[in-house]
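All protein chains but one are shown in place.
The block that comes next holds subunit A.
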Amino acid sequence: MATQWTRRQFMAALAATGLSVPMPGLMAAPGGKAITRPIPSSGESLPVIGMGTWRTFNVGGDQHLVRERTEVLKTFFESGGTLVDSSPMYGSADDVMGEALDTLNAHDQVFAANKIWTSDGGATREQDGASRRKWSIERFDLQQVHNLVAWEPHLETLKQMKADGDIRYLGITTSHGRRHRDLAQIMEQEPLDFVQLTYNVLDREAEQRLLPLAKERGIAVIVNRPFQGGSLFRRYQSEPLPGWAAEAGCGNWAEFFLKFIVSHPAVTCAIPATTKVKHMEENMGAQYGDLPDEQQRRRMADYVAGL
């Protein structure tokens, strides 16, 4: 049977084999080779910076803002990003994402991640289908149980959907550091491809149990709230970057916060959300250049804690 490759899969395969070279127009990246991480369950490479849509893509029918968000998404793709994560919980975000993908004709470029968010354990396929139609895609690459809501029946259905080829990966999410004990238990018992959790330079509880467990179990980790919902900028943006930040590969606070996260060996990618093209460009800078080593990571955390 002939295998049809999408452009994104083709590019990912090239990157994985080391054959990828910067191609203007295809990957107008900030410079150098994008930092990628393999998904443990398949070996497929993912760029370390993805994009979240929480509170940013829920703009309803506001065409002015839809155009602005489309520009943000365009910048994300042009900078070498692929993974976009959304949820039916985020109001009109799925509709707006579908509109933006249509405008950019970028359905083949996106690694589409979504969530199942309903207490009706029997509505997994129905909600997946509703989100798929909004995105105008044949299937989601990754479908996740949102915030552990009715996770047992949803996960069972997602396993079947993966076996049927209706999704490529399955996962489960939490945020704000909630229900980590439950999540750890699920990670120990279930065959997950991905987990999504909150981790940033201030919220580091995941380092204790969840990140080592993900590494041990071969589960990819998506990190949400990398800027603590924007509060890291509000608290620290007026402060100077440390003189040694450039040695750690960081040219601004966005890169500082994001590189701290994606340099953790268990993390696969972080998914910052933004409404501004300029901020997207800064975020995507974290996908290039050097990553801090373990010693530098400790120094980064100490520096922020001391401010």
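Here is the rule we go by: a residue touches a chain if its C-beta (ideal position, glycine included) is under 8 Å from a C-beta of that chain, and two chains touch if they have at least 3 such contacts; residues count from 1.
We take it that contacts and distances are computed from a predicted model.
Enquirer: Given the choices "LrgB family protein", "NADH-quinone oxidoreductase subunit K", "Redoxin domain-containing protein" or "MFS transporter permease", state the protein name listed in UniProt for the chain not shown.
Expert: Of "LrgB family protein", "NADH-quinone oxidoreductase subunit K", "Redoxin domain-containing protein" or "MFS transporter permease", the absent chain's UniProt record names it "MFS transporter permease".
Enquirer: From the list A:41, A:92 or A:252, pick the residue that touches the absent chain.
Expert: That would be A:92, which touches the missing chain.
Enquirer: Among A:61, A:129 or A:218, which one touches the chain that has been omitted from the display?
Expert: Of the listed residues, the one touching the omitted chain is A:61.
Enquirer: Which subunit A residues touch the hidden chain?
Expert: Looking at subunit A, the ones touching the missing chain are residues 54-56, 58-62, 64-65, 89-93, 176-179, 229, 275.
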